[in-house]
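What follows is a structure written as C-alpha cells; I'll ask about it next.
Note that one protein chain is taken out, while the other chains of the complex remain in position.
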Amino acid sequence: MRIGIIGGSGYTGVELLRLLCVRDDVDVVFVSSRAQAGNPVCQLFPSLRGHVDLKFSNPDDVSDTPCDLVFFATPNGTAMTQAAALLEKGVKIIDLSADFRLKDIATWEKWYGWSHASAHLVEEAVYGLPELFRDKISSARLVANPGCYPTAVQLGFLPLLEAGIVDTQSLIADAKSGITGAGRGASVPNLLAEAADSFKAYAVAGHRHLPEIEQGLNIMANGNVNLTFTPHLLPVIRGIHATLYARLNTQADLQSLFEKRYENEPFVDVLPAGSHPETRSVRGTNMCRLAVHQPQDRDTAVVLAVEDNLVKGAAGQAVQNMNLMLGLPETTGLLHPAMMP
Amino acid sequence: MRIGIIGGSGYTGVELLRLLCVRDDVDVVFVSSRAQAGNPVCQLFPSLRGHVDLKFSNPDDVSDTPCDLVFFATPNGTAMTQAAALLEKGVKIIDLSADFRLKDIATWEKWYGWSHASAHLVEEAVYGLPELFRDKISSARLVANPGCYPTAVQLGFLPLLEAGIVDTQSLIADAKSGITGAGRGASVPNLLAEAADSFKAYAVAGHRHLPEIEQGLNIMANGNVNLTFTPHLLPVIRGIHATLYARLNTQADLQSLFEKRYENEPFVDVLPAGSHPETRSVRGTNMCRLAVHQPQDRDTAVVLAVEDNLVKGAAGQAVQNMNLMLGLPETTGLLHPAMMP
Amino acid sequence: MRIGIIGGSGYTGVELLRLLCVRDDVDVVFVSSRAQAGNPVCQLFPSLRGHVDLKFSNPDDVSDTPCDLVFFATPNGTAMTQAAALLEKGVKIIDLSADFRLKDIATWEKWYGWSHASAHLVEEAVYGLPELFRDKISSARLVANPGCYPTAVQLGFLPLLEAGIVDTQSLIADAKSGITGAGRGASVPNLLAEAADSFKAYAVAGHRHLPEIEQGLNIMANGNVNLTFTPHLLPVIRGIHATLYARLNTQADLQSLFEKRYENEPFVDVLPAGSHPETRSVRGTNMCRLAVHQPQDRDTAVVLAVEDNLVKGAAGQAVQNMNLMLGLPETTGLLHPAMMP
Partner (left out) sequence: MRIGIIGGSGYTGVELLRLLCVRDDVDVVFVSSRAQAGNPVCQLFPSLRGHVDLKFSNPDDVSDTPCDLVFFATPNGTAMTQAAALLEKGVKIIDLSADFRLKDIATWEKWYGWSHASAHLVEEAVYGLPELFRDKISSARLVANPGCYPTAVQLGFLPLLEAGIVDTQSLIADAKSGITGAGRGASVPNLLAEAADSFKAYAVAGHRHLPEIEQGLNIMANGNVNLTFTPHLLPVIRGIHATLYARLNTQADLQSLFEKRYENEPFVDVLPAGSHPETRSVRGTNMCRLAVHQPQDRDTAVVLAVEDNLVKGAAGQAVQNMNLMLGLPETTGLLHPAMMP
C-alpha cells in the first residue's frame, strides 16, 4: 500500500512517520512540506535517522504521485481545498485537521472563520472514532480524524450517555493537555521558559473542540447535551487527562457498565475500580485508559480518561483508521507498550 | 517578637524560615527537628546560607525557650498533644497541620484516624483564613492554618456563595497541585522519574481536605453544600490551580461581584474579565489570583484560582496570621513580586 | 528461548520487559522480586497491561525454572552469589549489576566494599560492550553488562584511543545523566520537588564508574590512561550526555576516523560534522549518537555522546548481548525509532 503525507513537518506528521516507518505492509512514498521542501526528513527529526530516507517534497509536486491513501497533517483550511481532486483519482483520505469534523457547516464557519470550500464532502466524511463508527470508517473514502480533546472526552462520557443514566444538561469536562497539542510553531507562551513549572487554563470562554465534542455527545445521548469544557495547559510534552463530571439520575454499576461497553475495544482499557490512570502509562501508544468513580457514593460520576494527544488523539488514531480503510488488521503497528518511566 | 518553629525540616518549615529570616521585627529563636537535631539548618537548606545561623534543636529541649508565638510545621497529630501546655505559658500558636481545622470532632476522627487529644481546644481554635475570619484571628491564641487546597477552593467559591446565586448541591472543585503538596518524605511515586512528564488524579474517592472545604463553604452558604472535589498531581514544584464549577440560579455581574468582594483584600487579586491566571504568577508569593468566567453565557460559572501551595496555601498565610495575632501590619514581609520566568 | 529476570521491580527490570514482551522468539518465563512477590507485574507497571500477564515470583522459587538465559537486574552483590549455580545448570547469564565488570578483584572490593563472592568467575566473565568484544560475547556463558556512564564514555573515546592520537594522561569526561540512573528507590534528593528545575554535579571525589571506564580505556589505549570523570544529575527522566575532552598530539581527520570506526556498528550513529546530538533523539532506543568537534582548530577534541541510560546504557545493551549469546540477529527487537517530541 502506498501512503502519502501532506504537511509532514509538524508533530502529527513526524508521529505518522514514527508509526509507519517500521511497517512492511505500507510504504510512505512522499512527505510534503512547503517550508522544508528539499531537506532530508531526518535532518529535521534526527530520531528518524536510519528509518526514513525521504526528503520533504514540495506540496505542488506530489499531486501526481500514485497513492492508495493520503494523510493531511496540515493546518485547518488546507484539506478542504484539495480533498475533492484526490478523491476523484481514487485516493482515500484521512484528514487530521478539523476541516471535515463538524456536520453543521454554519457551526464550522462560525468557529473556524472561513467559508467552507468543500461543503458537499462534509456529509460524506466519516468521523474517525472507531469506537462509535467502525463500520462506516471501514468503507469510507474520506475520514475526519477526531481532535485530541474530543477523543478523550467522548470515550469517557460514551458509556454514561448511551446508558441514559446521567443529566445531559450539566456535563463538565475539565481537560488538561500536554504542550504538543499546541503544535510545533514558534510561540512565546509555549517556550520552556514560559510554560515549565507552571499551569493555567486557556480558552475558557470557548474552544473549537466544544462544538465537536457536543456533536458527538448529542449522538450518544440522542438529544442535545450541554457541556462546560475547560482546557488547561500541562507542562508535559505529551498526554491528555480529561476529568469528566456527570450527575447520575439513575443508580448503576458504573464499573461494569464501562467494562462491558469497551470489552472488545483494542484501544480502550478500563482500569480496575479505584484506579487513577497516569498520562505516562499511555505515552507513545494508541491506548485510552479510563477509570470511573462515584465519590462518597453521592450523585456525581467522575470519569478519568488519559491518552497520548499525538497518538490516540491524532496520528495513532489516524493509523487505526487507515488500517480499517485499507482492510488491514485494525491494531497493526499500534501494539507496543508505553515507555515507563 | 520571639518566634519558635516546631518541626522545621519539611517544606513548610523551610518556607517559614525563608519568609521570616529577612525581617527585623521578628526573631526566630529556635527551629526543632528530631531527625536533624544538632545539624546546621543551612546544611539541609543551602539556600539559607548567610541568612540562618541556627542549628536544629531537639524538640524535647525547646519547651522552656521563651517565645511569643510558635508555629507547628509538624505532621498531623503532634500539635494537638502539645498545644495546651504552650497556651498555658501564654505562647500563641499557629498550627499548620490539620489538628484544629475541623470543628466536628467525629468528622476529624473519621478522616484522620485518631482520637483527638485536645478536643477542648477545637472550639477555641480560629480557622486562619483572614478573608473570612480576620477579626477573630487578630484576637486568637490558637489558629488552625488552612490546608492548601481549602484556601484556593474557599476563596474561589466565596463570592458566589455569599451572594447566594449558585446551586449549592452541585459544586465541583477540580484542583491541581504541585508536588511539594505531598511533603518532603522519601516516596517512590513522588520521584522525578515517576512524576515528571506525567499527570494523574488521586484520592478521587475521598481526600481529607473535602470535609475542611465543605465546613467553610457551609458557613459561606449558610447551609449544607455538596461538593465534588478531585485533586490531581501536577509535575511542578509549587502551585495550586483550582478550577471551580457552580450552576447559577440567578444572573449577576460576576466580574463586579468578585472585584467588590475582594477590593480591600491585600492577598486576593481579581484579574480582568477574560483572564487565565498562571500558577507561576504567584510563585513564592502570598497572593491568590482569581478569574471568573461564564462560558458561552450558559448557566455555569467557572472560577480559576491560583496560589502557591507553600505560601498562601501554608507558610505565607501562617505569617499573615502571625502578623494579625501580634498586632503587626498584616502584609509585613509578604509583598515581594513573584519571580517570572 | 526461555528467559528469566531476577530482580524485576526496578527500572532495568521493567525496561527488559518492555523490550522483550513484544517478541515472538523469546519468552519471559519468570520475573522475580522479593518485595513484590505475588503481585501482578502490570499492577506495578500499568504500561504493561495487556502485554505481560506474569506475577512477580519469589526469588527463592525460581531456581528450578528451566531457562536458557537469565538476566540479573538486581542491586550489586546479588549476582555474584547466585551465578555459579545457574552456570552449572547450563543457564547463560547477563548481569546488569557491577558484580563482574572489574577484572581486578582488589579494585572491585575497594570501590564496592564487599569481599567478592565469585572471584573465580570474574576472569571468565565477558564485558558486554559489543563494539569491543562482540565475538567473546557471542560465545560467553557469563556477560557483565556495562554501566550506563561507561558505555557512553567508552564509545566516545574509543576511536581516539585506538588511533593513538591523543594524550592519554589528561582525559576528561564531563557526564550528565537523567535521574533514572539513580534507580527506583525512595529518596529525598531524587524527589521531583528537589531535583526538578535544578542541576548539580555529584560524586566528584570519586564514582564507581571511574575504575570501570579506565579499565576499558586502558585496553583501547594499550596502556594506563588518566581520566577525570565528573557525573552530574540532569532533571530529565532518561538520557546520558557525555562531553569528552582529549588533547590531540597528532592532527587527524576526526570526522572520518569516527565514521570509519563505527560504519558497521548498528547501534552507534556518527552524526555529520558540526552536529550536537540531543538525548531525546535516542530516548527509548538502543542507539548511541556521537559527534566530534575540534573547536577553533585548537588542540582539543570534544566528543559529544548521547544514549538512553536505561537502553544502550542498561537493558537494551543487555538484550543486544542476549541476541548475540543466543545466536539471534543482533538487532532483533531493538530497531524502533525514538519518540520525538
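A, B and C label the chains in the order they appear, each numbered from 1.
Basically, a residue touches a chain if its C-beta (ideal position, glycine included) is under 8 Å from a C-beta of that chain, and two chains touch if they have at least 3 such contacts.
Remember, predicted model here, so these are calculated numbers, not experimental data.
Colleague: For the full complex, which residue in B:85, B:105, B:119 or B:335 touches the chain that was left out?
Modeller: The missing chain is touched by B:335.
Colleague: Given that one chain is not shown, which residue among C:41, C:54, C:79 or C:236 touches it?
Modeller: C:236
Colleague: Pick from A:62, A:132, A:196 or A:273: which residue touches the chain that isn't shown?
Modeller: Once the missing chain is taken into account, the touching residue is A:196.
Colleague: Just the residue numbers, please: which parts of chain B touch the chain that's not shown?
Modeller: Counting over the whole complex, chain B touches the hidden chain at residues 11, 14, 18, 21-22, 45-51, 180, 196-197, 237-238, 269, 271, 277-278, 280-284, 287, 289, 335-341.
Colleague: Mind pulling the chain A residues that touch the left-out chain?
Modeller: 11, 178-180, 182, 184-188, 190-197, 235-237
Colleague: Can you list where chain C touches the absent chain?
Modeller: 170, 172, 174, 176, 193-194, 196-202, 204-206, 210, 226, 228-230, 232, 234-239, 241, 243, 245, 247, 274, 276-280, 283, 291, 293, 295-296, 298, 300, 302, 304, 306, 341
Everything that follows uses one rule, which is that only the chains that are shown with their structure count from here on.
Colleague: Greatest Cα-centroid separation from chain C: which chain?
Modeller: Between chain C and the rest, the longest centre separation is with B.
Colleague: Determine whether chain A and chain C, two copies of the same sequence, contact each other through the same residue numbers or different ones, counting it as same when over half of the numbers at the interface appear on both sides.
Modeller: Answer same: the two copies use largely identical residue numbers here.
Colleague: Based on mean C-alpha positions, which chain is nearest the centroid of every protein C-alpha shown?
Modeller: Chain nearest the overall C-alpha centroid, as shown: A.
Colleague: On a C-alpha centroid basis, what's the spacing between chain A and chain B, in Å?
Modeller: Spacing between the chain centres: roughly 39 Å.
Colleague: Could you state the distance in Å from the CA-based centre of chain B to that of chain C?
Modeller: The separation of the two C-alpha centroids amounts to 45 Å.
Colleague: State, to the nearest whole Å, the distance from the C-alpha centre of chain A to the C-alpha centre of chain C.
Modeller: From the centre of chain A to the centre of chain C is 37 Å.
Colleague: For chain A, write out the residues touching at least two other chains, lowest number first.
Modeller: Where chain A meets two or more other chains at a single residue, that happens at 196-197, 237-238, 277-278, 280, 283, 341.
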